[in-house]
Structure formats: C-alpha cells, structure tokens
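Right, one structure below, let's go through it.
Below is a slice of the complex: some chains, not all, each in place.
Note that the chains take the letters A, B and C in the order they are written out, and that residue 1 is the start of every chain.
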Amino acid sequence: MINVGIVGGTGYTGVELLRILAQHPKAKLKVITSRQEAGTGVDDLFSSLRGQITLKFSDPLKVDFGKCDVVFFATPNGIAMQQVSALLGSGIKVIDLSADFRIKDVAEWEEWYGMSHTAPELVAEAVYGLPEVNREKIRNARLIANPGCYPTAVQLGFIPLIEAGAVDENHLIADTKSGVSGAGRKAEIHTLYAEASDNFKSYAVAGHRHLPEIRQGLSERSGKPIDLTFVPHLTPMIRGIHATLYARLTRDVDLQALYESRYANEPFVDVLPAGSHPETRSVRGSNFCRIAVHRPRNGDTAVILSVTDNLVKGAAGQAVQNMNIMYGLPEKMGIQHIPLLP
Amino acid sequence: MINVGIVGGTGYTGVELLRILAQHPKAKLKVITSRQEAGTGVDDLFSSLRGQITLKFSDPLKVDFGKCDVVFFATPNGIAMQQVSALLGSGIKVIDLSADFRIKDVAEWEEWYGMSHTAPELVAEAVYGLPEVNREKIRNARLIANPGCYPTAVQLGFIPLIEAGAVDENHLIADTKSGVSGAGRKAEIHTLYAEASDNFKSYAVAGHRHLPEIRQGLSERSGKPIDLTFVPHLTPMIRGIHATLYARLTRDVDLQALYESRYANEPFVDVLPAGSHPETRSVRGSNFCRIAVHRPRNGDTAVILSVTDNLVKGAAGQAVQNMNIMYGLPEKMGIQHIPLLP
Amino acid sequence: MINVGIVGGTGYTGVELLRILAQHPKAKLKVITSRQEAGTGVDDLFSSLRGQITLKFSDPLKVDFGKCDVVFFATPNGIAMQQVSALLGSGIKVIDLSADFRIKDVAEWEEWYGMSHTAPELVAEAVYGLPEVNREKIRNARLIANPGCYPTAVQLGFIPLIEAGAVDENHLIADTKSGVSGAGRKAEIHTLYAEASDNFKSYAVAGHRHLPEIRQGLSERSGKPIDLTFVPHLTPMIRGIHATLYARLTRDVDLQALYESRYANEPFVDVLPAGSHPETRSVRGSNFCRIAVHRPRNGDTAVILSVTDNLVKGAAGQAVQNMNIMYGLPEKMGIQHIPLLP
C-alpha cells in the first residue's frame, strides 16, 4: 500500500482527490491538512464522503507526514514551493496540483503569478505530469508538477498536429470553456450561482496564467517557439472543459488517422469517430479526454474539439494517474470511473 | 457470473443500469434490447460508455434471453407484464423497474395506470423490492417489482415513525421535489431545457401514480390504512429527489434515536446527525438515501428530510441491490460509488 | 416627479430597484449610496444598466438626501434603524426593504435578529407594506416596512383561508422554495454556482427569521395567534419563490370562489383557474403573485400554491408599489413588466 498525505483538502481538487483515493486499491490515506478546518471530520465538511473516510483535517503547522510515501498538494499557488524541499529531503515524493513547478522559466513564472519563487532549484527537477508526453520521466520523478486544467485539454488537442509539423505555429487559437468549479471553492461574488447561472462570458482575454504553460508545452513538442491566442470562458455548468482549437494547416494531412495513431495506446485519450462532437458530460467524473477532429468544407483550417473533466483529467485524476506511474501500478488503477450521464 | 439481459436500455434508468452493471464484479451483460435503436452500438448512443460496453442494441422481437439468468425491464409501463410469464417459465428471474407489478390491488393499478393488467396472476407473487422492508422475501423471489423513485424516498422517510405508531396516520404530508431526469428520456416540451431551467413548479397535485404505491407500502408497515397528501414538484436539476415529510406526532418520541436504531444495519440508509439538512448532491450517482429528522421548536410536527438519487436508489441502483440479494452476493457489491460532489 | 434616494444599491434588491425606477414615469433617481463602491458608476458595476443610469455610487457618510422625497433602504438588517429617524425628521419618507421595522414585538425582533433595536419608538409607527392588507395605512405612512420575500408569498397564499376562519390555525405548513438570489449578493461558499447548482436542500428548519413575520401577519388576519411549520429550501434557479402551503380545513369551503373573491380587485394577485400549477417563471421579472388552490381527492387538506419573483413582488417591486400608493399614483405605474418567458 502507498501511504498518502494531502495538503489542503478543502477545495474542489481536494475533495475530488479524496473521492478517488478513498476507493483506490493501493492507496491508504494517512493524513489531510486544512488550516481553516483543522479538527473537523472530512465527512462533516463533505457529506458525500460519509462512511468512506473517517479522517479529520489536521492543522498544517502540527502535521507529521513521516508515515507518508507521497504527498499531494491541493493548495493555492505559492504554498507547495515552501514545503516541498523538506518532504523530498525526507524521502517523500510530491505531486503538486498547484502551479508552483509548472513553468521552467522562473522569471516568467514570477511575472505571471506575481510572487517570488522560493524554490527555484527544484523547478528544473520537477517533471511536468502529462503522461501522454512525459510517461518515462514521471516513472522516476520525485516531484511532479501536475498540469493545469486548460493546459491538459488544449495540449492533448494540439499535440498531434504540432508533432506532425503540419500547422502554422504562430497563429494557433484556443477558445476554451470551463465549468465554474474551475474557479475553485472560494467565496467570491463572480462565481455565485446568481451571477454565473444562465450566463456566459469570457475572461482574462488580455492574458491568462495558463497561456505560458500551454506555450511551453507545445513549444517543447514543436522544437520551436509557438504562439497562440487563448480565450477562456466561464460556462454555466459545474464541471467540464471544452476546448475548441483552430489551426491553419500548412500541408495536407489526414487528421483522423493522425490523431488515432498518436493516441492509439493512451488509456485516457479517446479519439471519437470522424464527424463527432464530444460533449463535456461524456467525461463527467472520469479521467478521459475525448477528442474529435474536423476540417470544415475541406479548407485549410483544422478544428479540434477536446473535452475533459477539469477536476479529474484536469486535476485530481491526472494526479493519481501520475502516482500510479511513479509507483509502477497499472496506470488505470482506481481511476476507471464511468462518466455520470445524465 | 450472473448473465444479465436488459429490456429497453435507451432511457435514463437503462443507461444507469449499464453504468452500474458494466463494472459489477459478478454480472455479465449478455443482451440489451431497444425497438428504436436496434443495431446501434450502445456506446454510439451513450458516449459515456465508450470503451466500457461493446454490445449493440438488439431487436426486442428477435432477441433470445436463453443465456440470461436475470432480465431487467427498464421499459415504459405495460411492457413487462406481457413478457414476464414466458421468462419465468424458462427459469429466468425478472427485476421490473416499471410499475407493472408494484400495486397488489389490480383494480387500483388499472385505474391509476389506465390499462388492463395482462398478468394479474403474477402480481401476488411479485415481491416489492424495497430491501429495507422485504429483504428476506427478495432473497427467494423470482419476480421483483422495483419501487418507484418517489415511493423509495418517501417510504424510507416515514417508515420508522409509522412502525413506531407515533403519528396521526390520516394526515401525513409528502412534499417532494424531483430532478428532471425523473420524467425520462422522452421528447416532450415541458421537460425541455428552456422550459424546465430556472423554473420551479408542482404537478399532478390532484393525484400522482406514486400515491397508491406509497399508501400501500406505509399501510403494510402500519397495519391499518394510512392516508397522505402527496405533492410532487419539478426541480431544475438533473438528478435527485428531496422528500420533505410532515407528520403530526401523537406521542413523545426521540426521533433521532428512533431513526438511527431502525436503520443501524442498513448499508444504504444514512441517518445524519441531529440538526442536519441533507442535500441531493450528497447522494448524486450513489445508492444512498440520507435522512435527517427535525422537530421544530419542539412542537408536535415532525419534519423528515430524505434524499436519494432518483436513478440509483430510486431505480437502477436499487434494482442491482435486489439482484445482489437474490443471488446471495454481498449486498453492496458493485453499487458502492461515492457521490460526485461538486 | 418624486425624487428618490437609495441606500445600499449594490445588492440584488438594489439593482432591481434601479431597473424598475429607471423607467418609472414619475420617479427621478437622485442619489444612491454604497460604502464599497463609492465613486463607481452604477453602470460600471451593473452593465445591464448601461445607457439607463448615469449616477455614481455616493459615499454613505457624505451623502445629502436633502433633495429626496423618499429614500429606499436596500441594506443589510440593522442599518436602516440607525438612519430613519433623521430622514423622517427632515420630512423624507422611508421605504425599508430590510427587516428592521417588520416585527412589532421588539423583543422578539431582537431575539431573531441578534441585535438591539436602536429605534424601537419607530417600530409602532411603521406600516407593514403588504398592499393587499394594509393599502389604506400605506397611503398615509411615513415609514414602510417592506415585507420579506417568503412572508409575501406565504401570507398571500394563506390569507383568504385565515380570514374565512376555515382552517386549523395551529397546524399550518409552509413548504417554501427560493431561488438563490434570495441569499443576496454576498461572497459566500454555500451559494457558489458549484455548490448550489444541480442540488436541492432545505435550511433553517429549526427556525428562520421569516417565521415570526409570517406568524404576526397571519395572526392579525385571524384575530388569534396562529402557528405554522415553515421549511425553506434552496432551489437551483436565480429568481422565484414557490410556496406550497398545507392547511387542514375545519369546514367545507369553495376554495376557488374564496380566493377569486378575495383577490378580485387586486392588481398583482392572480388566482389561476381550478386545477392549475403555477410556475415561478410565469412571474419572472414581474410584480405578480400567482396562486392556485387544490383540495386533493376532496379530503380535508387544502393545498395552496403561490409563486412570486422574490426580487420584485418579494422586494423591489412591492416597494415601488408602496411608493405609488403613498404618493397617490396609479398603483401599477412602472411595475407592469411582463414576465420574461422563457
């Protein structure tokens, strides 16, 4: 059994980690921390977990992770970077679901995240936890930078085209739509039900923190710098990301064959039949990314549709997928939930 | 392994049965029928099942259930009663999720359902599949009448009080709220998104088909005829039933202790701590019924709050729970999904 | 023209007052205050008002209401009671949409609202602004206590039966459902989209602040103390209240005729034809209360269904209706919006 700790388990990625780990055959949840909820039973805060988890939240200042093999950080940005070094020093592996170790260029990270990085020496070591790209590196990693929700859906959508060198890499467009849980479990006005329901809007068109992460990932695939226009939208649904991706083709390519081939052996990427329109509910509560490819009226614009559950493949599920890889377990173990439809 | 057939698998209870059975350790789905979708792959209709189920829908007129041990009917009312006799005659057990065998008084059934019953001789034999009441009978049953969604939530909420003989049995009130999936996957105007969203209304106040079913169940518990006022409401959510139950107490009773005691050994009924307000999402996608009991300002009116997922404990999950009991399997096998929250 | 001021215009009742008053033929909005948004343009905060209102929010500590004839308070409880006396002293009338002057028994108010009342001498003078009951008193009032949202829907539903003396007044039940805007525009976790969407729950079953207000109003109608069980529920919709009311009849009564007669001359109470089920969207954005009456299977339990828009007839619309009455204007002036459907 792998002994697991969670730092910051009261947000949506936290409760999703709990849902998944509570039934993972090889994981044993040992400790979970929360500043605000220390002493509260996990199932008092989340009644969905009654009968599943008997742990109480621990005070993060008093907690001992000594019995843990791996610790997940489901914390706001800027927390993990302060604590990871000590854990690694104790031989404990870390999977960070925040953004602290995702961007290799520390100066760029500091600019986008508006704070100084306190562990720049670990940034280079951290492995970006997108198994479809970095599976081998993940296997031996001590520190995983778990990808952001938008970057997962967008990269999985663009990667085959980028790797094939078949598109104009300076004019990619990612028009993305996220459910409201992507904003986290924070008391804020703009994500209130009465604000976000029956409403649709874009945000952060001038620049979103996931943009440098996507650029970095796609540039690595390309071998040269890529650029893209990234427009996120807030959608009146709880979970789900729908990325509608546009790329100008620079040569003729069989999109369907290209995508099916690239993801033939990927357990969690599902290329739909030609002509399909994936819907977010088809992955609700599951670790799948479903992708469909189109080339309207046979023109030079490819349209790629990529859907994920932002809390699973876009966060907690992918984190457990990384854990499975790190510990040599079957990659699908404990994350084979069938999507909840309707 | 138990070989399973499903008749009518294209509705919401059908796809929910598929979700559950696809991962049940002891069930093997052999055949599924649909008039309209014969020949279509199950996963073509429900993309959430891609990679899980490779069956195609069979034509119900040509299907052979010979290899099945048990057949589930997820059909409109009036279908199962025509086919059950032949299946039972072949030694195949039946779990009927429709209403055909729920009401023991055939004349009353015919009045509420507006058709003649074609298998009245089987009505007496059929066991009403509410395990919390009929577990022993279910064990040996050939034919299960799986309870309706409202009746499950309402009966589980009232049963402890009725059995304790502590209430005025002629003035029970059940104010119930259901998600829109309770209306089924039928093309109708009143359940369109643009009609049912951002809207709340009651329906069938003059009389709803689940009323005689509830009356029958509670009268059996009581030993005398009970009466209740039953008002269902359509709620803008996909899944979930919330029953708010009112009963006038005829003697002093410790509600909390009464309910905890009654359901102490029930794997799927969860009595919440005193003062709780269960929410429907706390059971979303799961087989739980969560109940809280209140006695406002210590008056003589008890308020019982009971929530279920109408498609799971209110339909497909309870059907599989019955199957587990019928075949001597652990009662929780394959239906231990943790609710999806948020 | 009536010169109008608004204290606290950044909540949902505030923006709804703005929407209504901006097009009221006889009202001229002179000043609107907000602590947090002082200096911000009203239409910068609420883009729906662009081109309609050019005022900026004023600092409440520096504001001068000298040019106003009437001031609306759309503030949290406890604010109006501190400021009303000075305004009345300057000859300015006040319509308070908060709860400060609704309860005549000051001790009871203090118990339910958890603070000391700073203007108890004005409580007696304040007129409870339910026009269907107090129209004549409203005409000459200086200070209106505008009713709460639940109390409006529940009282309008029960009043005909209470006035007719036809029910058991000790066992009334009000099972009420409110859209999430009823909780206000406050940054709180339980009203986030990802918490309140696709979910249904009750709250405050042990006791809600609107209970004493309803009891007071109905007891006045009855002439003796009445008691009721009041259970509010949070419903995944933006606007709307649906009150499902249960009363035991103590004598035979023609419910339909009783209600039609009682409200025959009321411009904003609409008694639906027998057998109807009012839906909340049928009053969305309008000042109507629509009511239907039922007596299931001709038993002794009356079921009354009453729907309103909590922000209009339950708050801002009723406040303007009161203003119209106070100033001798046609009662319907400026509040004749047709409900937005779908």
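Miscellaneous remarks
One rule holds for everything that comes next: a contact is a pair of C-beta atoms (placed from the backbone, for glycine too) under 8 Å apart; a residue touches a chain by one contact, two chains touch by 3 or more.
Since the model is a prediction, treat every value here as computed from it, not as a measurement.
The copy number for the entire complex in this file, given 3 shown chains of one sequence, is 4.
Everything that follows uses one rule, which is that only the chains that are shown with their structure count from here on.
Chain contact topology: the protein chains form a complete graph, every chain touching every other one. Chain B has its Cα centroid 36 Å from the Cα centroid of chain A.
Centroid to centroid, with C-alpha atoms defining each point, chain A and chain C lie 45 Å apart. Our note on geometry: chain B versus chain C, Cα centroid distance of 39 Å, whole angstroms.
Looking at chain A, one finds that residues 12, 181, 185, 197-198, 238 touch two or more other chains. Contacts from chain B toward chain A in the complex involve residues 12, 15, 19, 22-23, 46-52, 181, 185, 197-198, 238-239, 270, 272, 276, 278-279, 281-286, 290, 336-342. Listing the residues of chain C that touch chain B in their complex gives 171, 173, 175, 177, 179, 194-195, 197-203, 205-207, 227, 229-231, 233, 235-240, 242, 244, 246, 248, 275, 277-281, 284, 294, 296-297, 299, 301, 303, 305, 307, 342. On the chain A side of its complex with chain C, the touching residues are 12, 179-181, 183, 185-189, 191-198, 236-238.
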